[in-house]
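Since the structure comes first, as structure tokens, the remarks are kept for the end.
Apart from one protein chain that is not included, each protein chain of the complex appears where it belongs.
Naming follows writing order (A, B, C, D and E), and every chain is counted from residue 1.
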């Protein structure tokens, strides 16, 4: 998607220009991974016009391959972002109905070919929410990835008002999640999507939920999430949680994020950091810490994608959050 | 519509920000008229969100009334404009399908009320091209205006690829044009829309066409148009033509426009100047000269709407095209 | 007034461009009210030139009527604002002597006509400070409003160095305040303008002062004010106070404002919120909370006028100050 | 003066920001001379505030001395410039009444000290037009310069609507011009100011006027001017004329200027080039050619002051107007 | 190289910000080819820092492969560009001494591997001018390309002041040119580099020179060049010339380029168009016309690289230089 934002903290009704960047769940994850030095490919559909090409160029610029991306269809999905501050919230106005991506055809993508050589496949709950075709493409990819022994991760990311094409998330998502190894899911999403209840007033609600989720979907080996405390639009706190099949939960320290330069894509940065860390580090805990460090850094960077370097992420993992000038 | 353009002559694929302005045929005419001191109202539908409000505020800022504009529906029509230079053409990418305006309901507008007190109603061929409902609303307005004795003008503005909702312009346009007093129409549009042939190699092709058009649609009293010679994206020449029911044709001098600051809305500025001139000046020739002077000045102004003042327009009408510094 | 500010935190001596916005006490109140959906008119004088028209267009853009504003005189009042940060203060350089507004003629305004249909008239202490004519126009308006049964409010807003035309605030203000129903006044202003002493070290100094003020001016039914704690140019705290004729004082919670995007117009946003709330809500306390919530939100918005929506203001009133992303 | 201009060709009513530069007749001449490597000082009054200091810093940045400039008074003179294009004229809105300069006191300047070591004193007809005090300071400076044997030049630059303080240019200017060695004056100014008639339809009208002017004011040794043909706001032609005491007239070639980047200060650049050339070159013709080349280059430079280098000016004097890329 | 330019026509001494783009002879050719849909790779050395990565990302964004580019060394070559207008020339200040590219090691590049699968290898005379190592790498590449049967083209592009490392162009260039199939060379370069004289006052000087050049270096099959008439910094005319081994010369029409948006990279666009055309079209004349059309379009595009599409280039080749608005 093309993201269009008034500069600084200007409101939509004050804007005379909009800054452009490009993003979207899976695109953000791929750009973050490429920036960390991990070869990444993004598979999508862009319209066959100069706006589609501009979006593609932005993603390629980050070193992400678009080898199997298709240039067909008529419009590029858009979203408009107004950045809040202090007590004033940021607002997003989506304008992505009928995008080239929403109208994709499943036969545009030959997943055997696409996934050859891959070690990890990641999708988000936004994709099956967009259209029946997108859900079908997602299902096909998961199936092939599973068959090829590729790790599959999903960020369930349930947004009720996105599901508009006549099917219920509660019907569509379970078979998709059933093909996953790693799932990003918080307690409320688990309840809304899968009817898994947990006592959110208790300290171990995440473990309660995760254990039930892994019982229901036995392929899942790890459930992860971030906990965000929103003190204001300019000041958040963040930590990460992971539960494995043994029910063991690990948790990162809590990071203070102030000021927030750009909050969008914080979740995708977390996922990218976790994917990287799962392959680069020995323990799940380190993977989780990598994800949270990446997400914390993302909040200091303009745009949807986390452009922090691996060096920066590892410094935060090592506890250096002082932001000392580097010469 | 919101118009989004890269600054200066940057291309879409180079753009990091897009300048915002707002326009559209009828909106441009109303803003130009208001700037000339003529009370104008724009009747349309904007989505009920902050982007719709931003569009409305831009038009209100120019002193145009939006008293009967409706705020309903989901998306604002957009278009993306890349400004060419020299041999390189400007490009427009439209993104207005499913806009609030396209999805309007005819019962949102009570034309008796809306047109009370009005002396002139103007519409363009873009409106009936957008959707069946828009065409119906246009037809209803023309009928009511006619009944109330209000002058009706139309800019036929035929764009083949706009007509996508299943009806043919050749069927929809004739009954609408049949309710008009003034029509902006060039020879090729007359041929394409109404099958009216003229010998475009002859000097009086415009008169040939106009006479046939007025024969076909006897309410039409004046046919007007501009002739543009496109020397480059930065250099055009322009003159105006008018044919009345006696078949008499008048023509303005040819104006040299170099450099072109912004070519969009040149036709709407012409119409606004003509409408103003028709009411302010004694002769049709002066109205025509007012339209052309307004259009020539529009090319020196950023955005869709002609923000030239009446003083400036009348100076050009009087032959002052030297652009001498005014202190 | 036109406000001219270097971008971000640049100093005047560093500036190569100045951002334009428009404001002034009464204009800000009217724009805030219009944004909340309350029909508002601003009555002033602008110079009859393109700068005056630009100022007018900005205010009209917010949906404020300028039906009775006069376009006469030679210059637009200006002020230059440099935005501080952290320990560095913001600076204002005023340049409004001899503005069209300062030079207004009282017979330009027929208050019977202007105020017909109005429910509320608001003025600030800046107006009578500017010139004898402005003071006279203000007096005339108050008198007419009073006679027509319209609620009159005043923000006394005493600035010693503004009073330069040969009369003392201490002489001019009392008869004006004597016509008001609601007065925005802090202890130091009451002492400076009306000689009303209060013990500012005591907890109820505001009540002490308010009771005396209402004794002196029996038409006043409510005295309101905000208390601001200035921790730095980037971090303030704010709460509101109201005292009614029974001497009862109500107080809002204290809001933390960090970072401050733009502090100018915070007082006018408070007044607009209070005026709106006085008409929309059942209790004075809710009106006061509406005023403070509006003012707090204003600090997150660029420009003089509070462009927060009613939805946003009511969310802060309801205690939601977390600024969570709205999709 | 501070000059405030909308970017590019935007109109005042479209502007959201204004670009700042600083200028004024004598300031422009001094900055141009400094850029050519000629030691120059500008003597004026700036207000004692951050805007006055910003103006001073801009002029100092160009290497101009402000050793004897006074920082007193309250406001900085301003002017607003809207840049036209093609048939649309540029507009200036002046806002310099009551500036620190207009309110100067003659005893702020001790001309014996100021002019010690100077070889040339230049003033423009704007100064005596501003206020009686400015005219008196100008007269004092001319008198002292004359006594010290310093060459005095004047650009008469008559602008009728500037003379507002109760005296007539026709009374004030003659005694000032009577102290000059070089005068910049065109036929219409000579007629308006001094009642010197010439037949502007004849080819030698400039010589006719100049001879009479030098007869009337015998200290004048050279009369110079530029002839501008205004084809459009974007395209001018320029040449220079000089008449000496023998009545001999020399004339430069005509230069085509297209596009015009910034037309303001073209006359001041001409004067600076002529002053430089008068001291650097052997003949009056070369001095004139230097002035015209400087003026032509000025039109390609943003801002009031000519920032062309001597190398560039001498290239144009030598006939190189092709603007070939220099690596 | 990173190119840093003041916006619009501002001078270096006026600049408060510099616009960034990236370019250089071979980089420009590769980006132009990629934009035309021709798979292109750029082989160079960038410093191993964030500036080197930024340069790489810019080139990758255009779809150019950097698979064999090396990230070593300490600084990125820079150049500063000031854009002239009208009679004022553009200026370039180079700052590329000791760049990573200048300090490359020949063993960083294994040309057998790099050139596998390539059909064309292009180099410019800038590369051997930079350093002895760069010249050696260039020689190695030419030798390998020749052996592998790959077409080799060179733009001799002689700039005397670039050759600073102790060897003479007259010694270094001939053996390099001796390995080429296509050479871009004008008469003055041929004389300076190879001592080949031609009568530049005659109409066939290009043919005279080309025949001698092909006699001297028998591998050369085509000599091409552009002829530029520099009317001003804003207005050039351009045509192309080609001479083949038979001595036959073909020439394109002359194109008028006004205004010039950005003149830099015009020669590289010509080469890219010719390379594309040599492979896509049947005749050398069409290849030449493609090169000139590409170069003409480049002048309307900001930055060093020609971002015109093939569709646009072919339209100009077909004679459409009117730049009509495309909707």
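Here, a contact is a pair of C-beta atoms (placed from the backbone, for glycine too) under 8 Å apart; a residue touches a chain by one contact, two chains touch by 3 or more.
Since we're looking at a predicted model, the values are computed, not measured.
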Shown chains that the omitted chain touches within the full complex: A, C, D, E
Absent-chain contact - pick from D:8, D:61, D:119 or D:202: D:61
Contacting the left-out chain in the complete assembly, out of E:57, E:230 or E:245: E:57
Interface with the unshown chain - residue positions in subunit A: 8, 255-261, 296-297, 299-303, 307-308, 312, 316, 321-327
Touching residues on subunit D - with respect to the absent chain: 57-58, 60-63
Touching residues (missing chain, whole complex) on subunit C: 8-11, 13-14, 84-92, 94, 159, 161, 230-235, 259, 263-264
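What we mean here is this: only the chains that are shown with their structure count from here on.
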Touching subunit C and also subunit E, the following chains: A, B, D
Contact-richer chain pair [C-D vs B-E]: B-E
Far-end chain from subunit C, centres as C-alpha averages: E
In subunit B, residues with contacts to at least two other chains: 8, 11, 13, 57, 91, 259
Chain pairs that touch, as defined at the top of this document: A-B, A-C, A-E, B-C, B-D, B-E, C-D, D-E
